[in-house]
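To start, the structure itself, in structure tokens.
Of the protein chains in this complex, one is absent; all others appear in place.
Letters A and B name the chains as they come in the text, with residue numbers starting at 1 for each one.
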Amino acid sequence: MTIHVHEQVHRPRVSDQGFDARTPKVRIYLMGKEYQVPNVLTIMAAIEYAGYRLVRGCGCRAGFCGACSTIYRKTDDYKLYSALACQTLVEEGMYLVQIPFVPAVKSLYDMEEITLTDNVILRYYPEIARCVSCNTCTRSCPQGIRVMDYIQASLRGNIARAAHLSFDCIQCGLCSSRCPADIKHYHVGQLVRRVYETRIAPKSPHLARRIEELDSGVYDEEMNRLMTSSLSELKQRYESRKIEPVSED
Amino acid sequence: MIKITTRRPASDLVERVAELSGQSIFACYQCGTCSSGCPFIEAMDLHPHMVLRHLMFGMEDVLTSKTIWVCASCFMCAERCPRDIDMARIMEALRQVNLRENVDHIKISHMTEAELEGVPQIALVAHFRKNTG
Partner (left out) sequence: MDIKYYPGCTVKTSARNYEASAIAALRYLGVELSELEQWNCCGVVHTLSTDDLMKQLAPIRVLKHVEQCEEREEVVTLCDMCYNTLSQANRLVKDDPAKLKTVNTFMECDDSHGGYTGTVRVVHLLQVLRDTIGFQAIKKKVKYPLRGMKVFPYYGCMLLRPGEVGIDTPEDPTIIGDLMRALGAEVIDDPVKIECCGSHHTVGDRSIVFERIERIIGRARSKGAEAVVLSCPLCRFNLDTRQQEDRTIELPLPVFYYTQLMGVAFGLDEAVLGLNEHRIDPRPLLREIGYQKKGEYGRITT
């Protein structure tokens, strides 16, 4: 079996994308092969422009899902850069590789059982004690998160700080792909936020009220109606759905 | 019968350890001061001065000895050596020769709650730095 990150299907998309032959081109390299692409494209659009269909490493196309991690170098620079393909414009001389997934096994824990101790994060991710403070994780984060600082905060049991610092993480995994200490940062960030929300943050009265409302069955009738609808009824409702609230004026 | 030979040891271990540790291994005259002051001697298979002696002969058993992992770098030997050999650095070099093969001496992911909870951060960081590469 072959695993494809993307497959080339020869489907030029020039006319779809609102630029013409006069749009300046840049040279990029996709897994070693050279392509000339319009300079207004994102990396993801450029891959498609070059004729590939993305079957992995592509999700929301809006910088939120973290599926399109990309690493690249530039011809005039020794550094290895990282980015989200859907959020970054192509540049002249980019050598690109997609990293659709970074293996990072998540520790098993039951949030009900977790107690807030100084070592709560070390208990599930002891490897954070291997951090050498090289800051490579922070440098590789496409979200501009101070990753090293939240790992350091987690190490010293400062859950609140770690939760706040890691809040914008979209779990693309680039940090974990480059860490010399083999830390699985984004899982650590997820655990600190969970511990913070359940054990430290003040409880939201609105949420409690809402849950009470749901428990009392306010939506039961509507749900039942949906569950008993025929396929054609569901299709009709889907077609006529409101995608965004329309303002009155 | 003991055979005395002028052949050099086949292993390049001495050179590697000398380079990694920055120490003159052949400066040792086997006085045993390092071993007599070592607080961990009870838990060691090879005593520190024996590690040096084996090393001089290129004997690779030092790499599999318990001693190199028992050494906690307390620097007692280094402070007292009349030949100014920093034994703690030699022990570290021997650990590094192992760890640089990407084989850790401990399995961090197999550690239990009892081993991790309540233990000071400095203990865990030190333990991992000494036992993983």
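Simple rule for what comes next: a residue touches a chain if its C-beta (ideal position, glycine included) is under 8 Å from a C-beta of that chain, and two chains touch if they have at least 3 such contacts.
A quick note: this is a predicted structure, and the numbers were derived from the prediction, not measured.
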* Asked: Of the residues A:Ala46, A:Cys68, A:Met94 or A:Met148, which one touches the chain left out of the display?
  -> A:Met148
* **Residue among B:Leu13, B:Cys28, B:Ile68 or B:Ala93 that touches the chain left out of view** => B:Ala93
* Touching the hidden chain in the full complex, which residues of chain A are there? Just list them. => 118-119, 131-135, 148-149, 152, 155-158, 180
* Which parts of chain B are in contact with the chain that was left out? -> 19-22, 39-40, 42-43, 70, 72-76, 78-79, 86, 88-89, 92-93, 96, 106, 115, 118-127, 129-131
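The working rule: only the chains that are shown with their structure count from here on.
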* **Centroid distance [mean C-alpha coordinates] between chain B and chain A, Å** => 44
* Asked: What residues of chain B sit close enough to touch chain A in their complex?
  -> 108-109, 111, 113, 116-119, 121, 124-125, 127-129, 132
* To do: Enumerate the contact residues on chain A facing chain B in the complex.
  => 117-119, 122-123, 126-127, 129-130, 155-156
